[in-house]
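Worksheet for the structure shown next.
So, subunit A:
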Amino acid sequence: MLELVNLCKAFGQRVVADHLSLTVADGETLALLGPSGCGKSTLLKMIAGLERPDAGQIRLGGVDLTALAPEARQVALMFQDFALFPHLDVRDNVAFGLIERRLPRREAYARAERALAELGLAGYGARRVWTLSGGEQQRVALARALVTSPRLLLLDEPFSSLDAHLRQSLQAEFRRRLAAAHIPAILVTHDRAEAFALADRVAVLQQGKVVQCGRPQELLAAPRNAWVASFIGYHNVLDDGVLPEQAFLLGPAHPPARVERVDSLSEGIRVELTQQAARFTLTLSAREAAQFPEGLRAGQNIGLGIDRSRLIRFAGA
Partner candidate 1 sequence: MFKKVLWLALCTSALGAQAAELRVLTHSSFALSKELLAGFEQQSGVKVVVIKAGDAGEMVNKLILTRANPIADVVYGIDNTLLGKAQQAGVLEPTASPAGAAVKQTLPGMVSVDYGYVTLNYDKAWFARQKLALPTSLDELTRPAYKNLVVVENPATSSPGLAFLLATVKGLGEEPAFAWWGKLRDNGVKVAKGWSEAYYTDFSKNGGSRPIVVSYATSPAAEVFYSKEKLAEAPTGNLLLKGGVFQQVEGVALVKGGGQKQAAQQFVDFLRSGAVQADLPTQMWMYPVLPGVKLNPVFALAQQPTAHDTPDSRAIAAKSAGWVSRWTRVVLKSGY
Partner candidate 2 sequence: MRAVFSRQALALLPLAFLTLMALAPLARLLYEGGSGFSANLFQDDYLRWRLLWSLTQAVVTCVLALAIGLPLAWVLTRFAFPGRALILRLLLLPFVMPTLVAALGVLALFGPHGVTGLNLQDTPWLLLYGNLFYNLPLVIRAASEALASVPASRLAAARTLGCTAWRAFWRVEWPVARPWLASALCLVFLYCFSGFGLALLLGGQRYATVEVEIYSLVAYELNLADAGALALLLLCLSGGVAFGYAWLERRLATPGKVEPLPPRPAVTLAERTLLAGALALLALFAAAPLLAVAGRALSAGVEAWAVLGEGDTLAALANTLRFSALALTLAAVLGLAHALAAQRWLWLRAAAFLPFVLSPVCVAFGLLLLYPGWSASLTLLLGAYALLAYPFVTKSVAAALDGVPPQWPQAARTLGASAPRAFVRVVWPLLQPAFRRGLAFAAATALGEFAVTLFLSRPEWTTLTTLIYQRLGRPGAANLDAALVLSSVLMLFAVSAFVIIEWPGRPAKDSDHA
């Protein structure tokens, strides 16, 4: 189990960690979700030993890591740009950590090849790393991190440099691999969809503090405050809570609302409406959108009812 206890870190005025405490259970994947530049990557570097915290403790399996050098921690970090070594080929990259663990070269290469094969990269061993596509590079980086059987895996925005299509297909695979490896993992991302898709629990960070931490459903069911609610993807955030999609009722029976803007999505449409100075954003599935055979246009009026009983109140209020 990994425990972060009262970690503090600041670079001058910028606070990265402010008495931050977290735990990650064995085999669990925790996502750190926060806006860009809030210091998530620095947190990972502190856990890996590449940055020293100003105060606080980092414990793994009950042992204090804080004073240990990075190489002594057995914590693997996968960098945002993968940080593959350009002077080594794919096989040497993957075998890098094994050779540091004094494995005979032949054995190290055999394991590296096996790890590559598992990730669908059999036969890539002799390739130069900059000839690989983004997805291939990511898998090499993952193989390099996993092949040493680290006690903890740290992932810094592992999908940010990949295209959307690749991202989705890889995320499912990634989750399977993490579960199979049974290694606790911390994933840093600014993308809530990624966090919800991959993690068992999500910790939302703001200005060096954990604002809320819980399973994805818990977060969705009870965001702590307006900031968290909008950060995890709710559109219609009120003072005391959020209105989920199911709180909105459409039909001519309801009071009129004016259509301000219509955007097509891959499955359905997003509509922005105003009703008595209040502005709402609704996502309509293709089925719901079919109610309007002529389609929706800006300037048009439609009936909109709101079921206040479905309001999700902020957990912290």
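Here, contacts are C-beta pairs under 8 Å (C-beta built on N, C-alpha and C of every residue); 3 or more make two chains touch, one makes a residue touch a chain; residues count from 1.
Per the selection procedure, all candidates are chains of the complex that A comes from, given by their letters.
Just so it is clear, the structure is predicted and the values come from calculations on it, not from any experiment.
One candidate among 1 or 2 touches subunit A in this complex; it is 2, while the rest do not.
For subunit A in complex with candidate 2, the touching residues are 45, 48-50, 52, 69-71, 73-77, 79, 81, 83, 85-88, 96-97, 100-101, 127-128, 130-131, 144-145, 148, 154.
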